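Can you read through this structure? Questions will come right after.
One chain of protein is taken out of this complex; the other chains stay put.
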Amino acid sequence: MIDQSTSNKARLLISCSDQPGIVASISEYLFNHGANIIQSDQYSTDPEGGMFFMRIEFALPEFEERFHSVREDFSAIAERFHIDWRLESERRTKKMAIFVSKEDHCLLELLWRWRSGELQVDIPLVISNHPDLREIVESYHIPFYHIPVTKETKAEAEAQAEKLIKEHKADFIVLARYMQILSSDFVDTFEHRIINIHHSFLPAFIGANPYKKAFDRGVKLIGATAHYVTDDLDEGPIIEQEVLRVNHRYSTEELRVAGRNVEKIALARAVNWHVNDEVLVHKNKTIVFN
Amino acid sequence: MIDQSTSNKARLLISCSDQPGIVASISEYLFNHGANIIQSDQYSTDPEGGMFFMRIEFALPEFEERFHSVREDFSAIAERFHIDWRLESERRTKKMAIFVSKEDHCLLELLWRWRSGELQVDIPLVISNHPDLREIVESYHIPFYHIPVTKETKAEAEAQAEKLIKEHKADFIVLARYMQILSSDFVDTFEHRIINIHHSFLPAFIGANPYKKAFDRGVKLIGATAHYVTDDLDEGPIIEQEVLRVNHRYSTEELRVAGRNVEKIALARAVNWHVNDEVLVHKNKTIVFN
Amino acid sequence: MIDQSTSNKARLLISCSDQPGIVASISEYLFNHGANIIQSDQYSTDPEGGMFFMRIEFALPEFEERFHSVREDFSAIAERFHIDWRLESERRTKKMAIFVSKEDHCLLELLWRWRSGELQVDIPLVISNHPDLREIVESYHIPFYHIPVTKETKAEAEAQAEKLIKEHKADFIVLARYMQILSSDFVDTFEHRIINIHHSFLPAFIGANPYKKAFDRGVKLIGATAHYVTDDLDEGPIIEQEVLRVNHRYSTEELRVAGRNVEKIALARAVNWHVNDEVLVHKNKTIVFN
Partner (left out) sequence: MIDQSTSNKARLLISCSDQPGIVASISEYLFNHGANIIQSDQYSTDPEGGMFFMRIEFALPEFEERFHSVREDFSAIAERFHIDWRLESERRTKKMAIFVSKEDHCLLELLWRWRSGELQVDIPLVISNHPDLREIVESYHIPFYHIPVTKETKAEAEAQAEKLIKEHKADFIVLARYMQILSSDFVDTFEHRIINIHHSFLPAFIGANPYKKAFDRGVKLIGATAHYVTDDLDEGPIIEQEVLRVNHRYSTEELRVAGRNVEKIALARAVNWHVNDEVLVHKNKTIVFN
């Protein structure tokens, strides 16, 4: 795995109205700052007047000295083209908070990928509405906070979670089979920074008990969907989906057991793309550059 | 491919309440009639008092002489166990009517598999509410009937179709992207004998324009679903589903084009299983023995 | 998950020359002993004189009293049809030894499936030629034995491993990315009871460094193969294979990282099928009844 702390790579992400000269201006700009473009992806919703999205990964020799000037000087271009942008240094490792309930498969997949270096994040904390997974989490030397949630204490519990997230400076939140619906306020605070795994192939089987519904409907494939959380339950921008073949012999319980393996894979992929700044959100859809 | 006309194979399909001794009685029965079991599949919804389903494929030496006595004598066992059953000889090739509109990909896939011997059916007729595909169908020496359908003529058109299907002795109907909704009466006449291909991964995107809906939702996989037609639109028992990975670059039209390749494959598989008597229907689900 | 200790289920596995009356005799036999067949699968290599394979899962009321007489009385049928057979009670949980080296992904997948109840085995011991994974294994309260292997000590190391396996009464061995080639003697001792995961889609890329070879060849899919170990390296009967789409952007190292996710899934499925007595071996191929 890469030693991120000495990486000289950065990523520029851009959204704006499509207009002539954007690519030329940006690539000239980067060249003038001594950046060497490693990878570049772009997408236009409509080449004749739609939205334009771009992700450029570049290497920057003498990173320390130059990175800040690259960032500061970019505002002139951004203004000219009315660009919505962000610049991310690979040296700054993102901090990921994980929310769990009782099921451990998604949590363990993330922890394993993190420890193996496949998922390059810091995990400053895990929050759960149940105490069950404390031992596992702490065995990885990660702080575990048990915040029970009832109808009455929900607002307070969310306030407590938000406080912890801010104290630990987490950049984004992964709901790794967290079985509580978050309030609009909480969701808005972390817009496009909460990733959920829904245990169905959305938009099929929205809501509770998707495996029961899949069993009742007699589907021949089950799925899982990783998406950003919005106010509309299970309606947020989809990042990744995966499916698995099943048949009439699967009981609801067996669908649930088999489904765990697609849930954890779809979630892990989505988290990885988010961490690598490969996902842009536009309205209710994602552009995934990978 | 097998020469079906001299095949000595038959298939026995069974549904009943689960009860001790069924398998023993049936296998003893077949053994006493000189049948050699080639393949046998069974499924119980609940071993302690649910439904029991079985498909037995067997070879019968001296087929001509014995087949009818196998059929006739079976009624004693069937009565004893209250079995719902059918016995199919591989010698009798099923007759398949195809309904189409303007799109040809599902039709052509079926015709190709039929001509190559992969799909062992007779195709006595193709019915369409549009004249467009006449030339293709007739190039295969298959009668093509153009029956236009309007709101006013629908009942009459269905009556005409039903008459043709009966004249041609078709056993079942495949809706190969037929863009008309059939009436309850018509559907009831051919219960579990009409196979439709829906251009989405049901139950996602029920109804019209599924690719437009898939585009709007930003899904990362598109699908197709082959199912038996019932009174409830897109709610019939699912036989087969298939999916295909897509991404943000696909327009609605490109989803539609890509989707044709999963539609034709899912439909062709489902038709093949139906033809080989591998599908049993129980309530709103299928048991597929393959 | 099922409480296996009070399960009243058993599985009968059968291999013999195909001959009339086998199915009838066995199902009558089971019926006479009061067994209720839950699932039955069979396969003939050639209905006219090939090999016949069968797996029957049945429930047995009054299990304690009857199971031994079912087993003992079966020998008469077995002799009559020259059947190679085994009868497995679900009450007896199989014991699985795991061999690892330094990579932990396959080990952790097995441990996770085991702890979640998805994989119903006991794990009496883990053996490794490296000390690295001791802590993980012992955190699951499973004995870990470090047996270093060098060219000189190989025979001795294998003898030590064999002794431990027998002391712990392990029924079968899983090589969860164990990077040592076992001797013919060792392999013969545990015939069809050692499952290996090879990190390629066999027979492509036999031998060492398959990801390097896959990179050099420029394949568009990578794979993994779970198989029983035989004397011929990477040539044993294949139980399961899985693949993953890749592209030109993957370095050898990235193929290796991505490949871990197919390795662990293919291995876990194969182990599960072995544990559930769903795999029969015939010559160099497997019959998998599932």
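Order of writing sets the chain letters: A, B and C. Residues in each chain are counted from 1.
Here is the rule we go by: a contact is a pair of C-beta atoms (placed from the backbone, for glycine too) under 8 Å apart; a residue touches a chain by one contact, two chains touch by 3 or more.
These numbers come from a predicted model, not from an experiment.
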{"item": "Sole contact to the chain not displayed, among C:P131, C:P148 or C:P203", "value": "C:P203"}
{"item": "Residue touching the undisplayed chain, where the options are B:R91, B:H105 or B:R217", "value": "B:H105"}
{"item": "Among A:Q39, A:S69, A:T153 or A:S184, the residue in touch with the chain that has been omitted", "value": "A:Q39"}
{"item": "Residue numbers in chain A that touch the chain omitted from display", "value": "20-21, 23-24, 27-28, 30-31, 34, 36-44, 47-48, 59, 245"}
{"item": "Interface with the unshown chain - residue positions in chain C", "value": "43, 201-205, 217-221, 223, 237-243, 247-249, 284-288"}
{"item": "Residues belonging to chain B that touch the chain removed from view", "value": "104-105, 108, 112, 116, 118, 139, 257, 260-261, 265"}
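Rule of thumb we're sticking to: only the chains that are shown with their structure count from here on.
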{"item": "Chain closest to the assembly centre - both centres taken as Cα means", "value": "C"}
{"item": "Fraction-based call for chain B against chain A, same above half, different below", "value": "same"}
{"item": "Centroid spacing, where centroids are CA-atom means, of chain B and chain C in whole angstrom", "value": "37"}
{"item": "Per-residue overlap in chain B, given as positions that touch at least 2 other chains", "value": "43"}
